[in-house]
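Beneath this line is the structure, given in structure tokens, with notes to follow.
Yeah, one chain of the complex is gone here, protein chain that is, but the others are all in their spots.
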Amino acid sequence: MSATVSPSALVTRFRAVRAATEALCVPLEVEDYVVSSMSDVSPTKWHLAHTTWFFETFLLAPHADAYTPLEPRYAFLFNSYYVQAGERHCRAQRGLVTRPTVAEVYAYRAYVNDAVLALCEQLADDPAHAAWRTLELGLHHEQQHQELLLMDVKHVFWTNPMRPTYRPAPRATPTAVPQGWQPIEPGLVEIGHPGSDFAFDNEEPRHPVYVHGGRLAHRLVTNAEYAAFIADGGYRQPVLWLSAGWATVQDQGWRAPLYWEKHDGAWQEFTLSGMAPIVPYAPVTHVSFFEADAFARWAGHRLPTEAEWEVAASVHPVAGRYVEHGAFHPMSDDREGMQQLFGDVWQWTASPYVGYPGFRASPGAIGEYNGKFMADQWVLRGASCATPQSHARLTYRNFFPSDTRWQFSGIRLATDA
Amino acid sequence: MSATVSPSALVTRFRAVRAATEALCVPLEVEDYVVSSMSDVSPTKWHLAHTTWFFETFLLAPHADAYTPLEPRYAFLFNSYYVQAGERHCRAQRGLVTRPTVAEVYAYRAYVNDAVLALCEQLADDPAHAAWRTLELGLHHEQQHQELLLMDVKHVFWTNPMRPTYRPAPRATPTAVPQGWQPIEPGLVEIGHPGSDFAFDNEEPRHPVYVHGGRLAHRLVTNAEYAAFIADGGYRQPVLWLSAGWATVQDQGWRAPLYWEKHDGAWQEFTLSGMAPIVPYAPVTHVSFFEADAFARWAGHRLPTEAEWEVAASVHPVAGRYVEHGAFHPMSDDREGMQQLFGDVWQWTASPYVGYPGFRASPGAIGEYNGKFMADQWVLRGASCATPQSHARLTYRNFFPSDTRWQFSGIRLATDA
Amino acid sequence: MSATVSPSALVTRFRAVRAATEALCVPLEVEDYVVSSMSDVSPTKWHLAHTTWFFETFLLAPHADAYTPLEPRYAFLFNSYYVQAGERHCRAQRGLVTRPTVAEVYAYRAYVNDAVLALCEQLADDPAHAAWRTLELGLHHEQQHQELLLMDVKHVFWTNPMRPTYRPAPRATPTAVPQGWQPIEPGLVEIGHPGSDFAFDNEEPRHPVYVHGGRLAHRLVTNAEYAAFIADGGYRQPVLWLSAGWATVQDQGWRAPLYWEKHDGAWQEFTLSGMAPIVPYAPVTHVSFFEADAFARWAGHRLPTEAEWEVAASVHPVAGRYVEHGAFHPMSDDREGMQQLFGDVWQWTASPYVGYPGFRASPGAIGEYNGKFMADQWVLRGASCATPQSHARLTYRNFFPSDTRWQFSGIRLATDA
Partner (left out) sequence: MSATVSPSALVTRFRAVRAATEALCVPLEVEDYVVSSMSDVSPTKWHLAHTTWFFETFLLAPHADAYTPLEPRYAFLFNSYYVQAGERHCRAQRGLVTRPTVAEVYAYRAYVNDAVLALCEQLADDPAHAAWRTLELGLHHEQQHQELLLMDVKHVFWTNPMRPTYRPAPRATPTAVPQGWQPIEPGLVEIGHPGSDFAFDNEEPRHPVYVHGGRLAHRLVTNAEYAAFIADGGYRQPVLWLSAGWATVQDQGWRAPLYWEKHDGAWQEFTLSGMAPIVPYAPVTHVSFFEADAFARWAGHRLPTEAEWEVAASVHPVAGRYVEHGAFHPMSDDREGMQQLFGDVWQWTASPYVGYPGFRASPGAIGEYNGKFMADQWVLRGASCATPQSHARLTYRNFFPSDTRWQFSGIRLATDA
């Protein structure tokens, strides 16, 4: 299987993606790179190193004959979960490892970058070489970690009583997006990645599915709407919740989305620009599947299936940006149809994350990328404000467990009637 | 919504089902009724009382005007999870409550039985009365608890180093069932409960679904086959497992199905008749979803979806018996087609447990019966040796989380090719 | 080492103590014998069997040549913590074991009683035989379990929302005991068991200790005094507490002694006779060391050391009764000096539980009786309303960890000035 773009385009893209990751770290102090504020959060330093390890392990080790690792112990430290790629450092201890230093990790990145670019030069005339496909995968992998890095930095900063800020607040203020409903006709449709450009294995094969009909909301649920759910006792009425969701509400003491705090009777939320009053028309974010499901039930609606989402979204181009959900697309206001699909928040669906019919994981350790997580998680569709724009696509299947909230996740409603 | 059978038939059935529950307790000592050997296990005493509480709360309280509870505090003690039916005793403490005594619980059963039968007499001429539907539901509810009661007694006895036995071993020994594969053609099919007889709300509505084609095994995976998986290092190879499954294998130290123990190099299993050598041709049981999934991957196959299962099974009559999986239907040997569908073990499917398209939970507390569990569990199809025969049906959707094993659950393979 | 009383006295005592244990069970239903309501609590059934196992293991096995165990597996089930006596059943699972039944445990008791009495007859003419000493120890061991049995039954009943009662409430109501202070002169004193009658190994050797002088309260802290501590914010002021005590208050949500509940603004407590208003003049009970220490600090006093306690108490005879702390000695009111030493509640001291200088544990498994617990516990002195009268003595050293409260423990103050 070969890459979907040319070697020279991939080399350009490699430079850009690797630089983009480092650009995200510009606002950080050395200390910020080191810690993990909860079990789901990895240190920035680890993200920088792990994405590098991916190229070293899956690209350089098999394809670059003369390659010598800068430090053999990094293979142990920076493997995330690929059991076929050898022993791994315990995930729970990632935030306890002070060495290599940040400077050493940057040196590791540079060392591997050089080796990758040398290999690219060597293979420039062989566009069908399997290495190009691996390189392309590695870039998409690194883009995923760019979003994770922002999720994790946000959580680290929020954990700190000093409440540091990552960047200045955006100037634009979102305004109301008119609500409307996109009808979905019952019948057989096809979903999944169709074509020749890049996709993860879990987006394939494209396959028919029977859609039962309904309507999808044109826009996302807003902070104001979610605040009304809270004010109506949403977090105190067990009948609105799945059983496991209600147990989580009680165990965790949930009273609002992650990062929301009430000050003097008004909701504020922690953003990458610090604490700020919630913006009424902005999409609610940092809600779990359980909260999305409970909100939908309270609203008299439901969540869409991923097939419904893909069908409804298929007539729209991708749009995404690197600003947190405080800033909207200007184009949202003056047109009809599905809006806020990409670039605001990931949208929980009613679809459990399982393989498509006929799904086959890639052979070898790279096959562990997606397939082994196909249990007890839910599909999210779209893309968030933290997703690199070139990483978003119609058939993308993101996935998280029911009770996670540190990702930029929100709600799009659906209804049967 | 009215009941699916006549008042007189329901009265007969009421007597029979209530008596059947008590008949299951004949081998027990008073002490055996009291304890809970793990968080999923309820005391026998509790099952006896909770099934009675169900009739008291949902049938007598709303419909029997003059009914006075025998003991008002039972409403608190014996509510399982119906938040709309009031406060509940903590599940974790069920096994710590020594009063009411077993004798008092039997008296409670008799008291409620009398009141139910009096109500039935009163409503005998009104077959459309909503009470009949509730009575019917209560009987199916009690039959579910008959199976739970056996699961739980088995676990309690196994926990005891004295290893008591519940009943004598069956005399018949299962013999080999020939393997074969039932083809499923790709295309639109209908699944779900179609008709006028009883079904739970989660079996409805009947709806079209696109099936992608494949083949289902005629028979269940046997103990011998599962032992080969173990012998081949099945529990030591992470690549065979879902990520969460492998974590569970390590956390729990799983090395074989629940109840299996190796003595002098040979596998034995704990049964309701005590420890016994595994029977090679008997279906493997007490495996989790994770184990079923890993076994299927090791075997080069997969688990069937619930739609595939229902389509393949739809040409066969229900067959079930009250003997543990040590005894088979005699008819299994000499015919072709799908076998061991009902009456051996529940069969894990590849389908997460979610509502069918258009699913609506019943209004009120009874609506909590099934709907609020539709997250992070898997559908099992068929029926086990512990399922009352009259409780099994083609469209039945049983469900358990990925890591549970104390139910009588086994494996039927499917394959794409 | 031989016993401290004659063979014939020991035989009489054996019959009496064994019968007394069973007499304590008269109010119980079969179900009540089975469960363990928290990790410190053992089932009544287990107490009955374990005290029997003690005689079987340490008396019959070494000394009764022809003795055959009734059931060899009981040795595993009913060993508490004697590692030298073989493998043990996991303490956490004691409450999950329904077999042997209660009837079988009584049969076990009778079987061992017969064998013990036969052995006694055989050894009647050999009063110096080591078996007599073991028999005597076994009787004191069983008396300890009589108190534990009551502590545990009380906790089991309290855990039950039905709140069953163990016995009718006592008729007598305690009245005020006048307070006074017993001076202790500074100087060398001797403490520890002096003589030839029975004592546990941890009461020896008798040894000199320098006492620094102070005064001990004549009577115990009352419920009314403790309620004043609560009303004054005692459970909300960290400066009153040891650091670990304050952590426990917060972790456990302590707001009052175990078994206290506020109903309509008034304190009630759960007793063996059910819920009842607290009796103002009765000694407070079911307080932990942490609470005793915090109360003393709040009161401007301190807890006595065990040496101070023993010196002050040494001029008084032992007095104890089998009634819960709702009934007092009539003699308390009309005399001066130390009162309520024995028979009300155990009294926390400021002395950590360590071996006396020169302490030597008995050889063999019986040496595990006391010595191996000499870390991170505190000495309590006196005896409670649940202690058999013949079991109390001046030099007795009871011990519990800082955060336990299910024992009948209370507070006697001391002061330096």
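Should a chain be cited, it is by its letter among A, B and C, assigned in written order, with residues numbered from 1 in that chain.
The definition used in the following text is that a contact is a pair of C-beta atoms (placed from the backbone, for glycine too) under 8 Å apart; a residue touches a chain by one contact, two chains touch by 3 or more.
These figures come from a predicted structure and were not determined experimentally.
Engineer: The chain left out here touches which displayed chains?
Structural biologist: Per the touch rule above, the missing chain touches A, C.
Engineer: With the full complex in mind, choose from A:P127, A:P164, A:G180 or A:G371 the residue touching the hidden chain.
Structural biologist: Counting the whole complex, the residue in contact with the absent chain is A:P164.
Engineer: Just one of C:Y33, C:W241 or C:F342 touches the chain that is missing; which is it?
Structural biologist: Final answer for the missing-chain contact: C:W241.
Engineer: Touching the absent chain in the whole complex: find that residue among C:T159, C:N202 or C:S402.
Structural biologist: Candidates C:T159, C:N202 or C:S402; residue touching the omitted chain: C:S402.
Engineer: Decide which residue listed in C:C25, C:L70, C:A107 or C:V209 touches the omitted chain of the complex.
Structural biologist: Missing-chain contact among the listed residues: C:V209.
Engineer: Touching residues of chain C against the unshown chain: what are they?
Structural biologist: Interface with the chain not displayed, on the chain C side: 81, 83-84, 188, 207-210, 212, 238-239, 241-246, 289-290, 293, 350-352, 354, 357-358, 368, 372-376, 401-402, 416.
Engineer: May I ask you to list the residues on chain A that touch the chain which is not drawn?
Structural biologist: Touch set of chain A with respect to the missing chain: 29-37, 45, 73, 76-77, 89, 93, 95-102, 156, 159-162, 164.
Keep this in mind: only the chains that are shown with their structure count from here on.
Engineer: Which chains are shared contacts of chain B and chain C?
Structural biologist: Chains in contact with chain B as well as chain C: not a single one.
Engineer: Among the chains, which is located farthest from chain C on the basis of C-alpha centroids?
Structural biologist: It is A whose centre lies farthest from that of chain C.
Engineer: Roughly how far is chain B from chain C, centre to centre by C-alpha average, rounded to an integer in Å?
Structural biologist: About 47 Å, centre to centre.
Engineer: How many angstrom lie between the CA centroids of chain A and chain C, rounded to a whole number?
Structural biologist: 60
Engineer: Centroid of chain A to centroid of chain B, CA atoms only: how many Å?
Structural biologist: Inter-chain centre distance comes to 38 Å.
Engineer: Got the chain A residues that touch at least 2 other chains?
Structural biologist: Residues of chain A never touch two or more of the other chains.
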